[in-house]
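Shown here: the complex without one of its protein chains, the others still in place.
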Amino acid sequence: MPGMNHLITYTGLGVAAWMFLVGLYGIVTSRHLVHLCLCLTVVQASTYVLLTVIGYRPGLPAPIFTDWVQAGSLAVDPVVQALMLTDVVVEATVVALLLAITVKIHKRTGSTDPAAINVMRG
Amino acid sequence: MTIFLLAILLMVAVAGTAVVFTRDPANQTVGVGFLGMVLAIMFMAFNEADVSLSQIVIGAVGLPLMILLALAKLRRDADVAEKEQNGKKR
Partner (left out) sequence: MNRPLREIFFFAGAIGFALLWTAVSVRLPGPADLRDRYSLAILARTFPERNITDTVSAVNFDYRGFDTVGEEFILFASVLGSMVLLRQAEEKNAKPLPDAITPGRDVGPSDAMRLWILAMVGVKIAFGIYIVDHGQLSPGGGFQGGVILASAALIIYLGHNFDTFKRIMTHPLVEIAEAAGAAGFVIVGMIAWFWHQPFLTNTLPMGKSNEMTSGGTIPIISASVGIEVAGGFVLLLFAFLQETLTVEEEH
């Protein structure tokens, strides 16, 4: 049904925009540095939703060729999946790096409030 | 099937909103785990198998573990700093 597929695309794009804005709102109004890192996770999830919606082909199987799916037939977009696959693993390590920075900031200044960090000291 | 895809997309939005509006990081870890699981189901529903496998392993094992370890370290550092302050006062 052409109507339903367009509905899924529009809903997906709307969800991606909503999650991006909500995640940014969390980062802007955050009072705890770990809360800030987890809101960054939400922003990352919004990019995954966007890529999924772009690669969506209604009714087609996964791009793995087996006895049931003949080689060379139509399938879901594999390029988008390849982008997301490395992205998921790498972003987890980036969040780990941010958490390590948070631990060091807490050790240095004694608080985890983003507003209490006075970085530009001589 | 399309109803299921719509429902999963809306659940992802709800899970993301819940993660942002939970202020305490320890409670947020559960939310992040839930967001990870819903994302993995979404990837499966859209027929993307490799990404779903990746997301299940990272979202259930990798990410909540690192968050909890960082929170534990923060609490320990606060305890150590407090003890040093109490030691200095006496």
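When the chains are written out, they are named A and B in that same order, and each has its own residue count from 1.
Keep in mind that, in the parts below, a contact is a pair of C-beta atoms (placed from the backbone, for glycine too) under 8 Å apart; a residue touches a chain by one contact, two chains touch by 3 or more.
These numbers were taken from a predicted model, which means no experiment stands behind them.
Participant: For the chain that's been dropped from view, list the shown partners it touches.
Facilitator: Spelled out, the missing chain touches these shown chains: A, B.
Participant: Looking at the full complex, which residue from B:V19, B:M42 or B:I58 touches the chain that isn't shown here?
Facilitator: B:I58
Participant: Mind pulling the subunit B residues that touch the left-out chain?
Facilitator: Interface with the chain not displayed, on the subunit B side: 49-50, 52-54, 57-58, 61-62, 65-66, 69-70, 72-73, 76, 80.
Participant: Which parts of subunit A face the unshown chain closely enough to count as touching?
Facilitator: 2, 5-6, 8-10, 13-14, 17, 20-21, 24-25, 28-29, 55-58, 62-66, 71-75, 77-83, 85-90, 93-94, 96-97, 100-101, 103-104, 107, 115
Throughout what follows, only the chains that are shown with their structure count from here on.
Participant: Between subunit A and subunit B, what's the gap in Å when you average each chain's C-alpha atoms?
Facilitator: 12
Participant: For a test of understanding, state which residues of subunit B touch subunit A in their complex under the given definition.
Facilitator: 2, 5-6, 9-10, 12-13, 16-17, 19-21, 23-25, 28-29, 31-32, 35, 39, 42-43, 46-51, 54-55, 58, 62-63, 66-67, 70-71, 73-74, 77-78, 81
Participant: Give the list of subunit A residues in touch with subunit B in this complex.
Facilitator: 1, 4-5, 7-8, 11-12, 15, 18-19, 22-23, 25-26, 31-32, 34-35, 37-39, 41-42, 45-46, 48-49, 52, 55-56, 58, 60-62, 64, 76, 80-81, 84-85, 88-89, 92, 95-96, 99-100, 102-103, 106-107, 110, 112
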